[in-house]
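Taking it in order: structure first as structure tokens, then the write-up.
The complex is shown incomplete by one protein chain, all other protein chains being positioned as in the whole.
Right, subunit A next:
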């Protein structure tokens, strides 16, 4: 399994798209930090990029990669290797390679311009998001045989997590504005990994504003040790569950 993971990883890291992704992240991060004299403002701008670009690239790239390596997977399946091992190493290879690209692309500028807790949290968020969306992409790609449809699904997933989910939350908020919904909101919003990452960054960047009444509710939950653990658990679940689902499908799939 190690060997296969290493092979997938090397294959992806050699891929021009991943290198372009890494360079793109790096150029954007450097330009943001050199344009903004205030590092926390720079981190905020970078946060928007991370929350949009990382899920998008992870999803689309992984989907296409799985479709393109269909023949390679078929070849592997014909060998005396368990399907579980093949699929797991594919996932690990993708996730590690994209995380590496992210760490190099964003981590180096952040370490140079804005070292500190906020920077580290952002790195962790980026890596977790990469893993979550690789896992979701694998699920989509194994579920749908048609490549065009698969990519379409990936885009839908991206739209759902970055835009539609927040729209839905906002709509709910306006509908139930007269009720004490703070705690419910916290519960609902922690279902979305992108929002979780955003809220974590807010805790560090907009501390003063978050100390207002409702903000304090969120601070109480997400800022506490329990909240941190729960949020991390949810993120990890977002990695594991779609992956296990995809593994189940892959195990039974007629290639």
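Going forward, a contact is a pair of C-beta atoms (placed from the backbone, for glycine too) under 8 Å apart; a residue touches a chain by one contact, two chains touch by 3 or more; residues count from 1.
The rule we apply is simple: contacts and distances are computed from a predicted model.
*Asks:* Choose one: "Nitrous oxide reductase family maturation protein NosD", "Small ribosomal subunit protein bS6", "Polyvinylalcohol dehydrogenase" or "NifU family protein". The correct choice is the protein name in UniProt for the chain not shown.
*Replies:* "Nitrous oxide reductase family maturation protein NosD"
*Asks:* Which listed residue, A:27, A:81 or A:163, touches the chain dropped from view?
*Replies:* Result: among the candidates, A:163 touches the missing chain.
*Asks:* If I consider the whole complex, including the chain that's not displayed, which of A:10, A:35 or A:216 touches that chain?
*Replies:* In the complete complex, the chain left out is touched by residue A:216.
*Asks:* Of the residues in subunit A, which ones touch the absent chain?
*Replies:* 38, 40-41, 44, 47-48, 51-52, 162-163, 166-167, 169-170, 173-174, 177, 181-182, 185-186, 189, 195, 198-199, 201-202, 206-216, 218
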